[in-house]
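With one protein chain held back, the other chains of the complex are shown just where they sit.
First chain written, first letter: the chains are A and B, and each begins at residue 1.
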Amino acid sequence: MIYSQLSSDLWAIRLKDGDDILMSLRRFAESKGVRAGLLEGIGSLKKVRLGYYDFESRKYSWQAFEEGMEILNLSGNVSTKDTAYIPHVHVTLGRKDFSTLGGHLDDGSLANMVEVFVRKLPGELVKAHDEKIGLNVLQLSRKL
Amino acid sequence: MIYSQLSSDLWAIRLKDGDDILMSLRRFAESKGVRAGLLEGIGSLKKVRLGYYDFESRKYSWQAFEEGMEILNLSGNVSTKDTAYIPHVHVTLGRKDFSTLGGHLDDGSLANMVEVFVRKLPGELVKAHDEKIGLNVLQLSRKL
Partner (left out) sequence: MIYSQLSSDLWAIRLKDGDDILMSLRRFAESKGVRAGLLEGIGSLKKVRLGYYDFESRKYSWQAFEEGMEILNLSGNVSTKDTAYIPHVHVTLGRKDFSTLGGHLDDGSLANMVEVFVRKLPGELVKAHDEKIGLNVLQLSRKL
């Protein structure tokens, strides 16, 4: 992973051949102290592990795809839970025949080349486990 | 819907089980006076109403899908028309088998859990009806 800092709150990152996408983003957030952030990117990957969360059974199902695919869109955010940095990332992927697939991005997804922009946000975004949902969710203070 | 304000022009929102996604975003924009804004999010929904606009017949076709799906990407903007706040939102969705679908998001689409970031932009974005296109479109002052 290489990067440049463009301003006090913005970095451009390029992930290289074989870089683990989610782990790199987690490591980057930790390294820069990005406790609240937004992520956006495009690129290509060679292997992906996708998750789908079933809100009824409250279980993730996972599937790996080992093929070169365009990353049509990588979207997500960074928050923290206790001492852990949590990049939450979804991807839409394009196959060689231009058909698409996508899901929740897991560790074990490896870049061909990915351009990601990380924007640090003011303040903190904190997650905590929600028993009813079965996931770590953003703790936000106001209601509307 | 719960939220936190991260800066003078940025909010993080979490939509909860059963929240109408588009209506919540419209209500949020109204509540905060976001007359020009950008929207980005990821999450999961339990029901969606998608639209496809045919520029030849100048008609929307609509279809509802009642199944849990990951929101791979929610993108859009907020503008106003007369006194109405208009969130214009497109979504890409991922099924349990990681196949995808998507379209123009309509009222009646219900969240499982959605993380959305709303950025208020300086100035205003105003839409007006365009007879030829058949849609409300952004009124922008300069030509290139």
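A few remarks follow.
Just so we're on the same page, contacts are C-beta pairs under 8 Å (C-beta built on N, C-alpha and C of every residue); 3 or more make two chains touch, one makes a residue touch a chain.
The structure presented is a predicted model; accordingly, all values stated were derived computationally and were not measured.
Contact with the chain that does not appear here is found for just one residue of B:Ser24, B:Ser44 or B:Asn73, B:Asn73.
Annotation for chain A: contacts to the undisplayed chain at residues 1-7, 10, 12-14, 17, 27-28, 31, 40-42, 44, 46, 68, 70-73, 92, 94-96, 98-100, 112-113, 115, 117. For chain B, the residues in touch with the chain missing from this view are 36, 38, 40, 50, 52-56, 61, 63, 65, 73, 75-77, 88-92, 100-104, 121-123, 125, 133, 135, 137-138, 140-144.
Following the convention adopted for this analysis, only the chains that are shown with their structure count from here on.
The distance from the centre of chain A to the centre of chain B, with each centre set as the mean of the Cα atoms, comes to 21 Å.
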